[in-house]
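Incomplete set of chains, arranged as in the complex.
When the chains are written out, they are named A, B and C in that same order, and each has its own residue count from 1.
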């Protein structure tokens, strides 16, 4: 089974990369760009056939390693 | 696995294309080269075999156009342990220690994907050094970019610099020096030359020559993926506009894995398990395995299905030609496999026994039991094409009369303009992105001296290192330019107080099939050889990069010289920073006012003409030996060599680096026109700041070295009598402002 | 004083800090491999700089989950002093021993340069050889040293005197000019509540010898030795 994980910064947490990207886009001729936030997108192959179980396990992975829950949120979807 | 080699013709792979003249051409083999292949093989090759020949006979691996010329370089001295021919050169630096170093180009990959191209260049040169048993202690990089106004330049600078830093910083090796130039001739073909210096015990140097029938060949490091397949052939082919479509062949580096590989290799090297070791660089498994077997006069059987693979469905052709990074091939002593495996597993690296040595002098490759290639090794090496390509030397241009060059209308403005021109402006924006302090041994940092000086851990000795080339001189007259590059490197090391010991070169040129380009190459080699001989400065390693052209327009010929020297007591090292008032400034060497090919001429007068400054090697040596002796006698507070921009630029650099001003004047009765005196680029000169100027001048007279006091330090301005008066803050702002402003701007 | 220096795959400044410790104690510290859940009793644990696990995912995240860090947390809870430098600061923070987090430098580039630091307090075992308000010069070398904490955390840090160092101009002014990475309130180093754990981005270990970057960092190690012996 494949899991797709999104890790994003919590509201209120400064995002230097997002800010810099926004600036660059504005300068590159994209004045319509406002706020930009950059997060991570992680795809994992998980050897587990039960969808619910797989989801619970991947959420555990997020809490343990993939996200820093002090500053980041995560969401997990399963495909296939 | 035993295979009756010659008797078993190889099988074809499923869906293997037939070999047509077009397939041969796509592999970069000329028709006569293919004829030669057929004679060696005695039959039509398989695709795997064709791929192997194509890689081994590429310009990059075979040096087919340059070899005849490289033989002219002097490579011997009592302190040379290993000259050209191994992964890196090795010199004896005393106390049972050796310095191991080499420079290598990653030009084409860096143009296609600047971050990964430059990063993997750094990774590759570090592997060349630690393959030999040396722990890398410093990196340098020589970069040439196109005109700053070219739309691609900013993106290339930012990617290349981030890539070099990204790899070197993660490895924990300080990047302590280098050079960066800009010129329109590099618009479509930038140069990225990376150099690594390492230290090894003289009795524990590792070489590539395989030995011992039946000994296991092991593969360690990262898995093999489809990275850079055809990279070796690609980097030897001239570029054209559709080079973008070659993009997927880019290799991606993993500096974290290379750091583990470094530690694991050094750990294994501390045992007695290794017979031979070779990194996989250009043409990966092909060139590393052939090189090891050929050097040992042996044969090799390899089961390619044993190679750790990153992707499914890889075939032998891809495995042999992949340029995946962070891999090594090792011949072990029999029975040491488990010891080695444990070490690599501890570092979480792949380890696989992939073959063994035979006495057949053939490379026999199998794939799940079937033979897929069977090539006699010696003829592939000895019969490799070698060309004496036609060459036409560049004639020495007429000397430019200084009287025909206008003096500046506004001297202050002219100095500010020079100090902030792209070639002379501070490169701090670049080297602040490189960790130049890690390991805690950096005594002379970037911009603080003419060469970087790094302590050799655990003692008082220092290693000085630099990289130099003035491409506009080489373009004007390759022999002079070649001499000058060597002389400047030697001078830069001397200016820190160190004794210059040996050289690595990186020959970057255009298409060698054009006689003028081959003539540039030949001329540069002659100049380098002559200077290296005169200065006792042997070449111990190097690299050639040809076909640096876009749409037929070649780069400026750029034979980069990397050099290393030693200072016995690092406490005696001096930098070029002027930090004290009340010192006198001594100009050492003769100033005739040579303006041909000078930066003043190019930047202020917008002219690139005339003969480049001649290099008097006897005077160079005399002046340098004198300066080094003065530093050793502790008579020198700061020292700076004079090169690009001439005397006035040298003075300004010393002042702003150390935050101390100066008052100088052209000596009375000196007949040289002022603009030629202050902006001429005569060679073999140094500036010395000293508290004992009279002693130095007297010593110089005895040694037959021209030396004259031109002023003293103090204040917060640079003042040249009747000509210049500038606040250091203003010079500094101009000097340090250009590159960050350029990089922060948008097109 | 007995010190232990942790080594993770990808650590690379462990030698630098070991050298600094040896310089002031005359004793080579114990080097502890990341997989070792147990190691000799020690007076100080140092988590050194580098690129543990390549700095992939988030700096320090993977190292923070290693067996050795579980042991470090146990010992820190008992009061054994822990010093995290650069990547070590990131690891210790990811492990929850210090508040806040280290984000990408605001200019997005790696930066290696001498910086000036204002010592915020001399009242700690790490800073007792300095005076509050003193300005010292040490280098930084990092791409992700941009300290961030939410407003509540910051207030607590300030109120409890948990800020160890701030970036400043050579004359001690704390403003944007001396800040190399955009770090909030110019924070360069922080303590835990008991001031037995300190993390900082700059490298005092690379400022311990006159010929090699000056000696302003040496007092930090001397202070620790004095406090722990």
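Definition applied: a contact is a pair of C-beta atoms (placed from the backbone, for glycine too) under 8 Å apart; a residue touches a chain by one contact, two chains touch by 3 or more.
None of the values given here were measured: they were computed from a predicted structure.
Asks: What would the formula be if every copy in the file were counted?
Replies: Listing the labels with their copy numbers over the full complex gives A x2, B x1, C x1.
In this section, only the chains that are shown with their structure count from here on.
Asks: Name the chain pair with more contacting C-beta pairs, choosing from A-C and B-C.
Replies: B-C
Asks: So how far apart, in whole Å, are subunit A and subunit B when each is placed at the average of its C-alpha atoms?
Replies: 41
Asks: How big is the gap, in whole Å, between where the Cα atoms of subunit A centre and where those of subunit C centre?
Replies: 29
Asks: Between subunit B and subunit C, what distance separates the C-alpha centroids? Give it in angstrom.
Replies: 36
Asks: Can you tell me which residues of subunit C touch two or more of the remaining chains?
Replies: none
Asks: Considering the complex alone, what residue numbers of subunit C touch subunit B?
Replies: By the definition above, subunit C touches subunit B via 9-10, 12-13, 15-16, 19-20, 50-51, 53-56, 109-113, 139, 141, 143, 203, 205-206, 208-209, 211-213.
Asks: For the complex, give me every residue of subunit B touching subunit C.
Replies: 162, 165-166, 169-172, 254-257, 259-260, 347-348, 431-443, 455, 570-571
Asks: Touching subunit C in the complex: which residues of subunit A?
Replies: 12-17, 19-20, 40, 64-66, 68, 70-71
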